[in-house]
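Attaching a single structure in structure tokens format; questions to follow.
For this depiction, one protein chain was excluded, whereas all remaining protein chains were kept in their positions.
Per-chain numbering from 1; labels A and B assigned in written order.
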Amino acid sequence: MTQLPLWLIPLFPLVATILLGTIAVISSGSKKGPAEGIVGALAVLFPALSFAVVAVLAFGMPEAGIRETLCNWIDIPLFKADIGFMFDGLSRIMLLFVTGIGTLIALYSTGYMHGDRGFARFFAYINLFLFSMIVLVLSDNLLLTFLGWEGVGLCSYLLIGFWNKDLSNCKAANKAFIVNRVGDIGFLLGMLCLVTVGGSGILNYDALSAFIQMILTGGHVEIVLPVLSLTGLLFFFGCTGKSAQIPLLTWLPDAMAGPTPVSALIHAATMVTSGVYLLARMGSMFALLPVVLDIITVIGMLTAFWAAMAGLFQNDIKKVLAYSTISQLGYMFMAAGVCAFDASIFHVFTHAFFKAALFLGAGAVIHSLAGEQDMRKMGGLIKKTPVTACVMIFAFFAIIGFPGFAGFWSKDLILERLFVSGPMGPTFYVIGLFTAIITAVYMGRLIILTFFGEYRGSKESEEHIHEAPASMLLPMVVLAFGAVFAGYLWAESIGVTFFSDTLAPVVGSAQAYAATLHPHAHVNPMIFAGLGTLAALLGMFIAYKVYGSARVPAAKGSSAPEGRKATWTFFFDYVHKYVGIIPVQVLAWICDVVVDKILQAAQWTIGAIATILGDGATVVQVRKVRLQVAFSIAGVVALVAVVLLTGGLI
Amino acid sequence: MLLHLLVLAPFVAAILMAATSKEDPKSSSRLAFIFGLAFVVLSVMLIAAGNKATDPIEWFRIPGCKGPVYYYLYSHGLGAWMVFLSTALSLVALVSARVTACKNYRNFAIGIFSLMGAMNGTFLAADAVLFFFFFEAMVIPAAILIASYGGKESSKAAMTFAIYTLVGSAPMMVALWYLLTKADNSLLLSLAVALQSLPAGAQTAILASFLLAFLVKTPVFPFHGWQAITYAEAPAPLSAILTGAMSKAGVFGFIAWILPIFPLNMSIVSTMMWLGLATAVYGALMALRATDGKKLLAFSSMSHLGIAVAGVFSLSEAMLPAVLVLLVAHGLCAGAQFFLMGIAERMAGTRELDKLGGLSGNSPVFSTLFGALGVMSLAVPGTAGFVGEFTVLLSLWDMGPFAALVMGFSMILSAAYMLRFIQKVIFGKASGSYDNGPRTSGLEGASIGIMAVLLLVFGFHPAFVTDSLHLFDEETVEQMNDAGKAADGEEAAETDEDADEDELPQAMTPDEIAQLDSSLKANGFTDEERKSLITQVVGAEAALALESRVQAGLDAEASDDAKTNDEALNKEASND
Partner (left out) sequence: MELQPIYIQILALAIFALGLMTAISRRNLFFVLMGVELALNAVNLSFIGFAKTLPADMSVAGQIVPLFSIAVAAAEACVGFAMLILLFRKKESVDSDNYSNMKG
């Protein structure tokens, strides 16, 4: 069987983008807008085709993966880059869930965005996003990955600001893009660092691995370690931007201004995990850099803990999920920080399912409540929307790591790897476990406030509550199914190691290298599983005790947390304000008001001098024509006299 | 022929436009469109044709100088792309001005065509005096157009612009004249050779006066005083040409005239690079605070050109293609943004950012283009701007990580001001009190759309742009070598017959070539660049020598009197 070419995968969403974009622009003039049936069909069909191609390729993939160079991209002295794709164990996993969940969410969106004025525009953006995301994970070099990297950031900007009539949405979008841009500069400079070490060819992942291998076998690690550490830090800085880690995490909660399917697709399942993907992809390099790895672990741990705490105080259902996403991403970074790249990618994979299910469920709730997002105005919805409630509860069990559900397998794996990672391992483990308890508490709070108890909204709105249409329910159910069973791809306790086997060719050598540095004793995985289960149960119990019976204070206007909690949870916004924004504003003020004025004054002075000189010259120019003629004749006489007396100057 | 057409035909077109009726803007706009399109086609042909040179024609002699001034055009990759920018932006300007329904469309077109001719001349001139002539000539039509078609303070803007730029290049005129009194003729190589013989102080003074002219034209901080008011008050189509094509003359001057002529030392290079970076950051900061849409774009364009200048003076191997791509991307992108801002101003009747907003609801096509081009100016990968800025960043990285970090800072700032700009203009709610002027016309939208598509195409395949620099590697070099050999052969054959041989203008001696080569090397040129530059210069000199020899041969057959006269002249010329 001839193999399908790899470029087909990104091609489909690209074609869809162009088609839908054209439709959106053409139909923008008409009153009615384009037919939603056709647009929706196109929007779902193309990602589905892409998914089919990925699936076909995934089954026929050889062990070493498929590589394909399409054409040359940049070719100048000092720098050459190709457009090339690489389909191996890692990109197979990523592509499967990117295109798969992408298709499901496109289907969901046809129901969610029904009747919106920008229906076609929305799907054009979604397809553009899928294109960029596919390029990100499919590319075989860092530069092309960067194309996808900025591309997904751009789509995120477009989709957060999708309802652009409201300026606060635009501001959230701007914030997302600018914060990401700060991280992207880290990515760019990291690439330049790498180029200094090994020339432009090293941007290719295979070449990078070969280079690292060469260093290792040659024993030159110490020579390149400083530069590589800087490189690693810069790349990690780029990852903190995209994956919303400390210090660049503030944009993600604000990004919830976008339509809910966007939050599910971009800000939970796919885009924000690209930082983890990048770490795993460059795993062979990061494994050499103990300092960078420690920083990654600590940052991931702090993020996971802080975001979980912040999640406790949110009232907006989507904000809770946003902070929970940040917290889960922190787990993934912790895993990557102890060189457990396969575990972190596994968590990316399971997280994609249950977090997407949670977001879609939240979207269905918001949809049924006609746009209400404040949890304090919900309650008792399990009776009205049973399917949504079931989906969300399954996903809830998955995220808190209830035994048997997807999150259980991946989170326990991460905690186990943390414990055995080295001397600091047990500390990391304890904090991770404590964070897991908090996770169970705030997620339990979300479920209880939303689905149990009495409905706390107004009476009129209660009558309109309805279950979402089938196009929305179907993807939710599929994802809930994934949230339950995705974990069984790697359940070591029952002997399934499919997931780690498929990743082994990509990250295996890096992890083997790291393992040689910290030989660890074998531990019984059952103890970890038991402790994890205990944490989940404890968290659920606390949530039940605290929120199950408590009277929820009636909601006032805003859904933001009140009082000191607000300033505390948005702590990093203040940090950004005082570290980033205000200095720049002051600098701009200095440029505008001081420097510019000084320059203008200098110009004015020169102009004034010229004017004064000119005025002086006009004194000679008298008002009398007769006198001027006399002057000119006197001048001629003087000139003649000079010529006669000196015999000419020339 | 192509070169002559591109430089002289715009003036002819301007004269022909004068023949059309003033009362009938429709017919004159059609004629202008046809001319504009023809020039764009010619410029594309020029890019495809690779390196080309015309025969040098003796133009006039400056008193006190040894050699004559030639009318001599030469096109290489950089100049050809700049010509493309000037013609393409002029075409779109002609299209865009049609909708504004200038009552005096005819005169507008005359001005645009003369400006285009002058710009093309600047980018194609191989003779320093010719270059300077066109460099100054650009200012006049531009200033007249600003004064007669601009906004409220247009006459002030036109005066500021004209005086600032003319004063800026006045020292260059003096320095050039002084240099010409020492040089054999006004071509690049003889200037470079002449400069070597001057004392160090004089070299620095000449360099400073050359630099000043280009610094003002680009403009680079702190010589940017004319820019904001000029771009803001000029009619939008003209602002697009000014920033997209004319400001490139400054950067072009750095590459094509400063680098080959002057032996730059490290302190000057790094000063210039930091000036460029300061411009980039300063422009971005000013753009953050700008309240006038066109001023914001002016500062944004200043910021990008600062990056280009910094890239030029990074002097890395990748410099030339990197800067070329950056310039092309910036020309198309900033040009298109000015056109769009002009449309916004036309529709809303204001360019105050606080009074704009909500245009996405009013006119979706416009806002799609506006948003797309705004994003493209942020150097998002996949657009030409990314290739340019990334490669410039790569060049700067060689000069030290701090330089690259500063450039990264300006890139972050660019996202901040550009997103604010997009948000203020097209998002939010319409203020409701708009003038409802004419919307984007079909042709206008299509031409701006084509510019956006070009940016994407160059972003994914920058070889379209960078390959034009490679064109003079293989074939042309050989061709020129052949021409040189032929000239040598002829020379040998004529030696016996012609006693005047030695006194004729000579092609470069090997010593001189070696000298030039080493000075170029000291300036950080790569082997390929050096080779091509030298070939270019040697070819030019050889052509000159050939021509005068042929003339001498013809003269030999003429009457005795004439011959003696000629000999005397030749002697004089070569003895000086």
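Throughout what follows, contacts are C-beta pairs under 8 Å (C-beta built on N, C-alpha and C of every residue); 3 or more make two chains touch, one makes a residue touch a chain.
Bear in mind the structure is a predicted one, so any value in this text is a computation, not a measurement.
Undergrad: Going by the stated contact criterion, tell me the shown chains that border the hidden chain.
TA: Over the full assembly, the chain not pictured touches A.
Undergrad: Sort through A:Ala64, A:Met526, A:Val625 or A:Leu644 and give me the one touching the missing partner chain.
TA: That would be A:Val625, which touches the missing chain.
Undergrad: Using the touch definition from the top, which of A:Val291, A:Ile612 or A:Ile633 touches the missing chain?
TA: Touching the chain that is not displayed is residue A:Ile633.
Undergrad: Determine and list the subunit A residues touching the chain excluded from the picture.
TA: 614, 618, 621-626, 629-630, 633
The rule we apply is simple: only the chains that are shown with their structure count from here on.
Undergrad: Would you kindly tell me how far, in whole Å, the mean C-alpha position of subunit B lies from that of subunit A?
TA: The separation of the two C-alpha centroids amounts to 40 Å.
Undergrad: For subunit B, which residues count as touching subunit A in their complex?
TA: Residues in contact with subunit A: 222, 225, 282, 285-286, 288-289, 316-318, 321-322, 358, 360-361, 364-365, 368, 375, 378, 380-382, 386-387, 390-391, 393-395, 397, 401, 404-405, 408-409, 411-413, 415-416, 419-420, 423, 426-429, 460-463, 466, 526, 528.
Undergrad: Which part of subunit A faces subunit B closely enough to touch in the complex?
TA: Counting only subunit A, the residues touching subunit B are 25, 28-29, 71-79, 83, 143, 146-147, 149-151, 154, 157, 161, 164-167, 170-171, 173-174, 177-178, 181-182, 185, 188-189, 192, 195-196, 584-585, 587-589, 591-592, 595-596, 599-600, 603.
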